[in-house]
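Quick one: this structure, given as structure tokens, is what I'll be asking you about.
With one protein chain withheld, the remaining protein chains of the complex are depicted in position.
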Amino acid sequence: MSDRKIYADAKTALEGILKDDMTLMSGGFGLCGIPETLIEAVKDSGVKGLTVISNNAGVDGIGLGVLLESKQISTMVSSYVGENKMFAEQYLNGDLEVVFTPQGTLSEQIRAGGAGIPAFFTKTGVGTLVAEGKEVRNFDGEDYVMEMGLTADVALVHAYMADKEGNLVFRKTARNFNPMMATAGKITVVEVEHLVEPGEIDPDHIVVPGVYVQRIVHVPNPVKHIEKRTTRPRN
Amino acid sequence: MSDRKIYADAKTALEGILKDDMTLMSGGFGLCGIPETLIEAVKDSGVKGLTVISNNAGVDGIGLGVLLESKQISTMVSSYVGENKMFAEQYLNGDLEVVFTPQGTLSEQIRAGGAGIPAFFTKTGVGTLVAEGKEVRNFDGEDYVMEMGLTADVALVHAYMADKEGNLVFRKTARNFNPMMATAGKITVVEVEHLVEPGEIDPDHIVVPGVYVQRIVHVPNPVKHIEKRTTRPRN
Amino acid sequence: MAWTREQMAQRAAQELEDGFYVNLGIGIPTLVSNYIPEGMEIQLQSENGMLGMGPFPYEGEEDADLINAGKQTVTELPTTSYFSNADSFAMIRGGHINLSILGAMQVAENADLANWMIPGKMVKGMGGAMDLVAGVKKVIVVMEHTAKGTPKLLKTCNLPLTGQGVVDMVITDMAVFAFDKEGEEVTMKLIELADGVTLEDVEATTEAEFIVAL
Partner (left out) sequence: MAWTREQMAQRAAQELEDGFYVNLGIGIPTLVSNYIPEGMEIQLQSENGMLGMGPFPYEGEEDADLINAGKQTVTELPTTSYFSNADSFAMIRGGHINLSILGAMQVAENADLANWMIPGKMVKGMGGAMDLVAGVKKVIVVMEHTAKGTPKLLKTCNLPLTGQGVVDMVITDMAVFAFDKEGEEVTMKLIELADGVTLEDVEATTEAEFIVAL
């Protein structure tokens, strides 16, 4: 197996594929499973006017928070945001546009985008602001709203392990949006905690097949952040 | 963990849920990963007028072939059939109705049915017999046909391993249609080669979560059939 | 006199049934997990992508890769499975989750629910709430009966909706209401009073019209 998909670092992995006003997808839920190293490299690239599709928008100084701080994002497509001050500020003064999308509609739109499905119907959001301006259709006595598939110029993904073919596995709830985004990026760039040879991952356990992955960067021992540390007493 | 989902044999596992003119889904591709023991139990039940959604229709004497032989099936929804004489005979003399559906549309319809999506658009089949009578719509300059989600009264599934919660894993290409069908049955009955306690399957490896599985029957060491034995010489 | 947050959670727990798959929202709904009756098998779903959610970890055993939909650290159980967010909402939208218990800002007598935005205030988004109320088989709202005296059970929600006609039951600190959706029109029924609360107390603090069915 060649190393054709392997890049030395995040900067190199993003070389030649970033441009102003592009659409990025970024995996993760809260700070869990976010492609943090790749996001930092996007910041360093200085690319501007980004539309970012991501369930959340990071916190101050972490994850997408750094791209808000540097004002590189012009539009967020998310289900829940505003965990950081920077976000609230830019949103309220109009520097940042936000498209609120129900979480399940968002993840299904991304799956649909990757799967060649331009549109689908869901009952989520019928009769709410979310359905305004969209087609609503009745199937079997129930109303559904039509939602469109989503793709991105580049998808940024965090995986637990990859082999050099690009087969990916994820760890616990760090899976979240990463698998669908891997399928919906015209170019998908993955940061992985563990990089192994093909054959080292059981083929029955692979979550994202290598066909979806164009570029891989190995980021061993990443710092992982906990947004809300909740514990119970030992007794 | 209780044994509430575990049934002693296939007959018991199907008790009270079979009725004439119902819709059944049956997993498998060719003879690979078919719920053969459950199909035999459907035959023994004598239930008639079945609509069966399955990619193929078995061969003479194996799999759905036995339900064709016993004339229990009135409609097949499939992408490819006719590997058996019984099928051809009943089809040509009008005893059996067949709805031909492109394979990828079929599996997506089943996924959609399980996922609460009543309809979606695909470019598969545009301009062909498959699109006749269906809505065709243009998105971004390309035509797509609208296809409906599919569900079934009962889904019959073959899995490699289950824990008692009903978490399922599959082996190699025996996965095929089984995972989506597990999600699309109002009642899903699974035959498994290996039955283990909860916790024995790594939660990152589970393909179908237990919520989709209502009934489990343990079928150790099933006979597995090979439809086309192809080999290469050792040299 | 009225129910405490704990008592409201306890009352909601009475709606659990053996074998149920349940999604709990943040706040009071989360407390329901403390009142699952002994011997009852309940699997909790966390919509980020987990079924079979365990309790908070012991201090020092937190895992950044293992959080719930409220971004809190949690643990796994022998029954746990992980899946993608798309698969999680396929489960929710497809009607495979038996019960969703969540908070609300307003509930109307036609079973409409508002719980995600206040016009003019900073909007954080609906998260998974719209999908949950649209897809889950039974939706129970647990909330304070009033917002500092202002009724939250209304004739019509005046905040933007999360879902239309989606609520099946409301448990407040003062009472329990069930929605009957069998007929042409939705009927809101008062089915239970909290300890020490009178029908007059409820009538005085409820704008929605309801049938008394105690």
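Of note:
A, B and C label the chains in the order they appear, each numbered from 1.
Assume a contact is a pair of C-beta atoms (placed from the backbone, for glycine too) under 8 Å apart; a residue touches a chain by one contact, two chains touch by 3 or more.
In this text the structure is predicted, and so the values were computed from the model without any measurement.
Contacts of the undrawn chain with the visible chains, over the full complex, involve A, B. Summary of contacts with the chain left out: across A:165, A:193 or A:227, the touching residue is A:165.
In the complete complex, the hidden chain is touched by one of B:1, B:17, B:126 or B:196, namely B:126. Between the chain not shown and the residues B:78, B:151, B:167 or B:188, the one that touches is B:78. The hidden chain makes contact, of the residues B:19, B:71 or B:172, with B:172.
Interface residues of subunit A facing the missing partner chain: 1-2, 4, 111, 113-117, 163, 165, 167, 183, 197-199, 203-204, 206, 209-212. In the full complex, subunit B touches the omitted chain through residues 29-33, 55, 78-82, 88, 91-92, 98, 100, 102-105, 107-108, 110-111, 122-130, 160, 170-180, 207, 224-234.
Note that only the chains that are shown with their structure count from here on.
Each chain gets a centre from the mean of its Cα atoms; the one farthest from the centre of subunit A is B. Mean C-alpha positions place subunit B and subunit C at a centre distance of 35 Å.
If you average the CA atoms of subunit A and of subunit C, the two centres end up 28 Å from each other.
Chain contacts: subunit A has residues 108, 122-123, 170-172, 175 touching two or more partner chains. Taken residue by residue, subunit C touches two or more other chains at 76, 82-83, 89-90, 92-93, 135, whereas all remaining positions touch fewer.
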